[in-house]
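We show some of the complex, not the whole, and keep each chain where it was.
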Amino acid sequence: MQLTVYLAGQIHDDWRRDIKSKADEKQLPVTFVSPQENHALSDDIGEKILGDQPGQVERDDAASSINNFRTKILLNKSDAAIAYFGESYKQWNTAMDAGAAIQAGKPLILIRPESLVHPLKELSNQADVTVETIEQAVEVLAYLYE
Amino acid sequence: MQLTVYLAGQIHDDWRRDIKSKADEKQLPVTFVSPQENHALSDDIGEKILGDQPGQVERDDAASSINNFRTKILLNKSDAAIAYFGESYKQWNTAMDAGAAIQAGKPLILIRPESLVHPLKELSNQADVTVETIEQAVEVLAYLYE
Amino acid sequence: MQLTVYLAGQIHDDWRRDIKSKADEKQLPVTFVSPQENHALSDDIGEKILGDQPGQVERDDAASSINNFRTKILLNKSDAAIAYFGESYKQWNTAMDAGAAIQAGKPLILIRPESLVHPLKELSNQADVTVETIEQAVEVLAYLYE
């Protein structure tokens, strides 16, 4: 059974490559989709397509409209989602995507370090599974096929 | 027309009292509901009802299960939501509640300071209205009755 | 049985007053809700609440975000909708609101003059009832109580 899994989370480092390579090792028939992982492109895409904007607010709004269009389509096509939190960055998009996935009935795995247990307690409690490492998340996916 | 509005956001200061008193001044027929605003109670409620837990993770999970039960009922009963972000705190529950409200088709007002334009750009773009102050949010509610 | 009916349509003349007074004459227990009928306010509301905007596009977007927030709440609360088309104005909001009402399963009355039969044929075919005058629309509402 081929599944599609949306990877919510920051786009500052390449944690998604780690998930993908671990899933490949296990030969899981899972297609991963994500928000735009090229951070500069994700910030520039509004002006790149729509041209110069009058200010930073408008520049950001133009980019985010295109990012949201992308995310919405990909989340709609997914069978499950993984939300990854680390100790850096605000990660509000991650939390918003997680809230949307839960509300839409998409099963959700939360990955978060032990240090974030307290601030993520409500999100963890609503997620279907909470793990601490990428490896554990991939083991949960592998369990779908056992 | 009587409306119910859910106030998502941190519970460290009393910004909700501000919204309520401004709405009262304008005599808006709006009932406001919120996550538990008593921070200590919100953290303790798990052990208070369920008894001592084996560790901090379990203590947090017990509390959050009861907080989530409360939030879910109140958000279900609401006609709209307001998500308030400030410069302090992680505010992941705020972003998760906002994501859930958007996905559930509940119209959403985002309040955020100018300094947070960039990190909240995707959430702002998905919200129905974005404002910078509590006063502006109440003016948007007042406009419903004009 | 008390019902709420959303009145989609242009806000350049006071056709809604006509509907309301005819419904009052028949003592129908119907509450009518509408987009903002004060045209100037509807155009100014963005800058009025959010302050000066960098240009006309941003001014319009600010106003429309607040108008849409209002409309979405009111349409959600309605049991049925009436969409009124005349020979003047572009009336794209009317058509968009009608499309949204149909998709949301809200029964819809379309009012349009004979001269618009052809350009409104697909919308008319999707509406539950098509009439030519305000009086006829109110007679359809009255029939709910016969």
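First chain written, first letter: the chains are A, B and C, and each begins at residue 1.
By our rule, a contact is a pair of C-beta atoms (placed from the backbone, for glycine too) under 8 Å apart; a residue touches a chain by one contact, two chains touch by 3 or more.
Just so it is clear, the model here is predicted, and its values are computed rather than measured.
**Q** Since every chain here shares one sequence and 3 of them are in place, how many copies does the full complex have in this file?
**A** 8
Quick note on the criterion: only the chains that are shown with their structure count from here on.
**Q** Fitting on CA atoms only, what is the rotation between the copies subunit A and subunit C? Please report it in degrees, nearest 5.
**A** About 180 degrees of rotation relates the two copies.
**Q** Over half shared or under half: which fits the residue numbers at the contact of copies subunit A and subunit B, same or different?
**A** Both copies, subunit A as well as subunit B, present the same residues to each other, with over half of the numbers appearing on both sides.
**Q** As a quick test, compute the distance in whole Å between the mean CA positions of subunit B and subunit C.
**A** 31
**Q** Under the definition above, what is the set of subunit B residues touching subunit C in their complex?
**A** 1, 3, 79-80, 105, 107, 109, 128-132, 136, 139-140, 143-144, 146
**Q** Contact residues on subunit C for subunit A in the complex?
**A** 54-55, 58
**Q** Touching residues of subunit B toward subunit A in the complex: what are they?
**A** So the residues of subunit B touching subunit A come out as 56-57, 60-61, 63-65, 67-68, 71, 85, 90-104, 117-126.
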